[in-house]
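Below is one structure, written out as structure tokens, with a few remarks after it.
Every protein chain but one is kept in place in this view of the complex.
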Amino acid sequence: MTALAQGDEKTMLAGAANRMQVLNLSVYYGAFRALADIDLDVLEHRITAIIGPSGCGKSTLLRALNRLNDLIPNARVTGQVMLDGQDLYAPGVDVVDVRRQVGMVFQRANPFPKSIYDNVAYGPRLYGLHGKRELDTIVERSLGQAALWDEVKDLLPKSALALSGGQQQRLCIARALAVEPEVILMDEPASALDPIATLKIEDLMRQLIREYTIVVVTHNMQQAARVSDYTAFLLMDETRAGKLIEYGPSRELFTNPKDKRTEDYITGRFG
Amino acid sequence: MTVRARMARQPEWRRRVGRIVGHGDRPFSALIVMATLAVLAIVATIGYELWRNSALARAAYGWPFLWTTTWDPVFQRFGALPFILGTLQTSLLALLLAVPVSLGIAIFLSELAPAWLRAPLGFLVELLAAVPSVIYGLWGLYVLIPTIVQPTATILNRGLGFLPLFTGPVYGPSRLAASLILAIMITPTISAVSRDVFRAIPQSQREASLALGATQWETIWRVLIPYGLSGILGAVILGLGRALGETMAVTMVIGNNLDLTPSLLHPGYTMASIIVNEFTEATYDLYLHALVEIGLILFVLTLLLNLLARLLVWSVARRVPQEVRA
Partner (left out) sequence: MSVAVHARSRRRYQLRRVTNAVMLGLTGLATVVAVLPLLWIVAYVSREGGRFLSLDFFTRLPTPVGVPGGGVSNAIVGSAILVGLACLFAIPPGILAAIYAAAHPNTPLGVALRFGTDVLSGVPSIVIGIFAYTVVVLPQRHFSALAGGVALAVIMLPIIVRTTEEMLKLVPVNLREASLSLGAPEWKTTLRVVLPAALDGVITGVMLGIARVAGEAAPLMLTAFGNPVLSVDITEPIAALPHTIFVYAIAPYKDWHDKAWTTALVLIALVLALNVAARLLVGWRRRRLGG
């Protein structure tokens, strides 16, 4: 565990508000049920990790939280996903607004083929912020929050594609931060990066939760144990639907799991 | 001003309007759907206008239009047979000449040529298709005919003149000239599609044949060509479609003559040529409608051939198992 994470232990179980609630969520692709009856809480200013073997539906669950699953034809959802008490899947809900409030960072960094500045400014410009001073402030603040400002402050007009993989990923984080989401979803954000870049991302995540709430999917158990406050363990059942096996504070889940299947997974007996 | 602050300050009516129009998605969707419908409408309108503007001729002649041989604007008797025959004769001969060459190119570029040679050579072959038809006609008329067509025609006439195909007299502009120019013009089409067909054939087929001790040519001839045959056939049909509709180059070298002799060395006439030659001279409606009807025939023919070709080319691609040669 990093030093930062150890220090936060004190605040870990202090009363944190429930930002998002997943209630009895099932996701279907056509007739195939990919996720079955998931119940989950996402607490404010905490990192919630979702772990499990490949194919168990971790990414599907994550993408259900910002309705990115809507992009897949034949995708259907039953159950509820509440953000601050409002069901995201209620009829008449504005998907576009949902996605601003619940941001996402992807497994492979996907900066736009534009300048570093324009990547970060893309979101604010969508919302009508065009003044140079305003945008400059937002860009600097977001890049600062993503621990990237010092490295790129003189390179803002350069193409984002010229950055290294780790820098591009932090740029994508800055880009997501620029629209001030309520919750940030991260889909295996460091899996394509080398160990040093990975550590930088993990440190960044611990710093970000002072202002934000994070849900992270990871196949790397050590990472989940290092970085997260709460962990959810998913497993496929006989019908290949993903089910939530165990959910709880990370420290307990990893040292004293309640379910035998959780124990088998984290001790490497399968997966 | 931050994004959150900006969103918080948004008046409720703006938020509601935004939701209704899907933040602009709904009007934009309508726009692109309209554009798509417009494209489809154009296709339908072409067919419709051809049909409508040939009504007089269709009513006057019916199906016999297709096999009537007289084309006499002065006495108002119209029949399309000379042009249909001329088109078919020149296009089929062009195919006969172009297919072996095109296949050879496709084989060479996809199986034999070293990687560094493939792109530039392939590009040169494609450039053949970029030369405007009217320039092919100009070159055909003043260069190809005197230097190649006429000597060849003379030799053919002297040697094989007893055959109805090669009876004299030997002219410059002739169906032979048209066929030759057409062959050059459709080669890039046939070879490009055939190359794609060969590229889609799995590498494992080649390896299986070579591993049995077959030579490369034997592999190509006995394995690859049969495997890709429907696709190659599709390529040939696409070439035929192009040849049928070729106008300027053919008009400039074919001589524009209505005689019905079968001889290749004689000038001829094609459907496209009669349209381009007489359309602006059509002084009365029946004349115009007869010409439009010829256009309609061309439209239907190329439509059917195009469809057939696409089906054939698709069928090779669909047969391919998971692994495809890069």
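Labels for the chains are A and B, by order of writing; each one numbers its residues from 1.
Here, a residue touches a chain if its C-beta (ideal position, glycine included) is under 8 Å from a C-beta of that chain, and two chains touch if they have at least 3 such contacts.
On a predicted model such as this, the values are computed, not experimentally measured, just so you know.
Colleague: Touched by the hidden chain, which of the shown chains?
Modeller: A, B
Colleague: Which of A:P91, A:P113 or A:P157 sits in contact with the chain that's absent?
Modeller: Within the whole complex, the residue contacting the unshown chain is A:P113.
Colleague: Given the contact definition stated above, which residue among B:A57, B:A80, B:L93 or B:I107 touches the chain not shown here?
Modeller: In the full complex, the listed residue that touches the missing chain is B:I107.
Colleague: Could you tell which one of A:A16, A:V77, A:L161 or A:L199 touches the chain left off the display?
Modeller: Considering the complete complex, A:L161 is the one touching the chain left out.
Colleague: Looking at the full complex, which residue from B:L121, B:L165, B:L229 or B:L286 touches the chain that isn't shown here?
Modeller: B:L121
Colleague: Which chain A residues touch the hidden chain?
Modeller: 66, 68, 71, 73, 96-97, 99-101, 103-104, 106, 108, 110-114, 122-123, 126-127, 161, 172, 175-176, 179
Colleague: Spell out the interface residues on chain B facing the chain that's missing from view.
Modeller: Counting over the whole complex, chain B touches the hidden chain at residues 22-25, 28-29, 31-40, 42-43, 45-46, 49-50, 52-53, 100-105, 107-109, 112-113, 121, 123-128, 130-139, 141-143, 184, 187-188, 191, 215-218, 221, 238, 241, 244-248, 252, 272, 275-276, 279-280, 291-292, 295, 298-299, 302-303, 305-307, 310.
What we mean here is this: only the chains that are shown with their structure count from here on.
Colleague: Can you check how far apart chain A and chain B are, centre to centre, with Cα atoms defining each centre and the answer in Å?
Modeller: Comparing mean C-alpha positions, chain B is 54 Å from chain A.
Colleague: Given the complex with chain B, which residues does chain A contribute to the contact?
Modeller: Against chain B, the touching part of chain A is residues 92, 94, 96-97, 100, 123-124, 127-129, 131, 134, 138, 178-180.
Colleague: Going by the contact rule at the top, pick out the chain B residues touching chain A in the complex.
Modeller: 1-4, 6-7, 15, 18-19, 22-23
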